[in-house]
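All protein chains but one are shown at their positions in the complex.
Going by the order they are written in, the chains are A and B; count residues from 1 in each one.
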Amino acid sequence: MKKIKYSLRSSSFVRMLRTNPLFAIGVAICAAWLVVMVFADLIAPCDPLLQDMAVRLQPPSAQHWFGTDSLGRDIFSRVLVGSRISIGAGIQCILIAAVVGMLIGGLSGYVGGILDDIIMRIGELFTSFPSIILAMVIASAMGASLFNTLLTMCIVWWPNYARVMRAMVIQVKSNEYVEASRSLGASRLRIFFKEILPNSIGSIIVLATVDFGNAILLFASLSYMGLGSPPPAPEWGAMVSNGAEQFSYWWVATFPGLAILSVSLGANFIGDGVRDYLDPKLRKTIS
Amino acid sequence: MASKKQDAGRGEVLLQIEHLSVAFHTVEGVHNAVRDVSYTVQKGETLGVVGESGSGKSVTALSIMRLVPNPPGETTGGKILFDSRDLLSLPMEEINRIRGNEISMIFQEPMTSLNPIHTCGRQIMEPLLLHKGCGKQEARQRALEMMRLVGIPIPEQRIKEYPHQLSGGMRQRVMIAMALICQPKLLIADEPTTALDVTIQAQILELMKRLKRELNSSIIMITHDLGVIAEMCDRVVVMYAGQVVEISEIDGLFDHPYHPYTEGLIQSIPTIRPDRPKLYSIEGTVPNPFAMPKGCSFAPRCRYAKDLCREKSPALEDLGGGRAVRCWCWRDTGKRSAGTEEGGEAQ
Partner (left out) sequence: MNILRYLGRRLLFTVFLLIGVSLMVYIISYMVPSDPVVANLSARNIDNEEMVQAYREKWGLDEPFYKQYLTYLNNLLHGDLGTSLRTERAVLDDLKLYFPATLELSIFGILFAVVFGMLFGVISAIKRNKAVDQILRGVSVVGVSVPVFWMALLLLYLLYLKWGIFPGPGRLSAYLTPPAHVTGLYTVDAILAGDWAVFWDALQHLCLPGICVGLFTMGLISRTTRSSLLEVLSLDYIRTARAKGVKEKAVIVKHALGNSLISVLTVIGLGFGNLLGGMVLAESVFGWPGIGQYAYKSAQNLDFPAIVGVSLLIALNYVVINMVVDILYCVLDPRVRYR
């Protein structure tokens, strides 16, 4: 998330913090979760994997702030440590999809012609399909594991970035200064890295920010459907799913769900802020 | 050059702007777009308001219509009297009854000033339906008449069409038809021809002149083009940096401009005279609205500026005979101007 600082100048970042309270809240939430991710082991009061059948399904108390689940594990600790997988998956997915999408989209826009057509149609194919169902099919075909789920999310996600990158490349390509540098004999690769990449990175970062909340949600949904890491590992979606089985013990599902909501809310606040700030120049390329 | 016309009721005041001030609150600070502006519009006359962009001429006009967007704009003082009512303090319902009915406005951008999803006919008829309470059928009839009057060919066809199907000139004609359909007492035309081709410009100006004669409305013609002023207007208000700097009958202005800025504007009219091949332009730029110079706003660009000009802001001085100027040294302007012009020719 800290990437925003680089694309917008730090002075405008500070101004957004001051003038846009929701943006500030979003930054605060995400920063807090980042801290939790890093220091989860130190903060968590219990071992997230420690089972204690004697205290199973206890409601929230002074000892277990969020209560305990059906195996007597401390939900508070599991939520904290679970942030590593659940938020980490979102970040990784976005990063990989952005890089892959940028490469494919850049290539597509730069080369043009039939290749461009084919790549864009394939991208359309992926985006026209509900991502959960596609991810479900791929993930269950390859077997449920964290790696496969991540891979699936990237497969579903890259076309967004490819589209933005392609549009930017085509736009930048027609700009005069690229023409000029090409006539000066700059190589294609050089143009790509010197001219096109710096020009498009801004909108890619905005898209990534706006998308981050959705990535968290998709991962949580897949893990809710049992397509994340295998059971003992703490993972928010899977924890809610576990809570759904213990339906009348409300705390089991509530707290991990709130954790998902808070992260995706924070990400959306930041995304909205960035979008409002950059309006109207970038909105067209994104939506 | 237009001569004084013998219009009926000339000399009676229709609109009187008194000490109007408008400020815009922006991120960078407060921008005083209009500073203590006063001028009058008489019945049946065409008043030209001229100035560079940012001189406050459009904002003044929008204030008459109460169309200054608020926020960020805010009227900080003054009155606008129209038929002895102060437009600035009337409730919105009253204003809505005046807009498009007694005062109407034509905007600069015919391309974007018409609603893309309504037919031209619907847009022309709308003021009639709103203000005159006539039926659809009658409104349609009057709209067709009006379209014929403004020179739109085959109005029966055009009335069903959408703005994007028309050319810029046609769209501006639609705008004019829309503005005049209720026969307003005052028409405000904000750069009505700037966005159009030169040949279309001449047609539109000709049209407005004819319509004014036929409907006997007053017109405020806002423009940065003195050529348009010379063609159309009876009197001229020159604005600079949010202030009125000179008011004059059209006849005196071109021969003897009193304000150095007016003089500069006149000299920068392109001519095809072979003895003056170089296009004159006033040096420097409009002052930064957030850092107005002390003293006269025009002083930094003025070739007559003295120490006094840089120290103290001049007041608008009434010279009698309908003439006023905001300058410490207006007496010098004419003389030295002649001198420099000769000097220029000698080179």
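In this text, a contact is a pair of C-beta atoms (placed from the backbone, for glycine too) under 8 Å apart; a residue touches a chain by one contact, two chains touch by 3 or more.
Remember, it's a predicted structure, so these values are computed and weren't measured experimentally.
K.L.:
Which residue, A:108, A:131, A:149 or A:203, contacts the hidden chain when the whole complex is considered?
P.N.:
If we include the chain that is not displayed, A:131 is the one touching it.
K.L.:
Could you tell me which of A:150, A:165, A:220 or A:274 touches the chain that is not displayed?
P.N.:
Considering all chains, including the one not shown, the answer is A:220.
K.L.:
Please pick, from B:36, B:52 or B:109, the residue that touches the omitted chain in the full complex.
P.N.:
B:109
K.L.:
By the contact definition given up top, give the residues of chain B that touch the hidden chain.
P.N.:
Within chain B, the residues touching the omitted chain are 65, 67, 69, 92, 95-101, 104-105, 107, 109, 112-119, 126-127, 130-131, 162, 164-165, 175, 178.
K.L.:
Extract the touching residues of chain A with respect to the undisplayed chain.
P.N.:
The missing chain touches chain A at positions 22, 121-122, 125, 127-133, 136-138, 140-143, 213, 217, 220-221, 224-225, 237, 240-241, 243-244, 247-248, 250, 253-254, 257, 260-261, 264-265, 267-269, 272, 279-280, 287.
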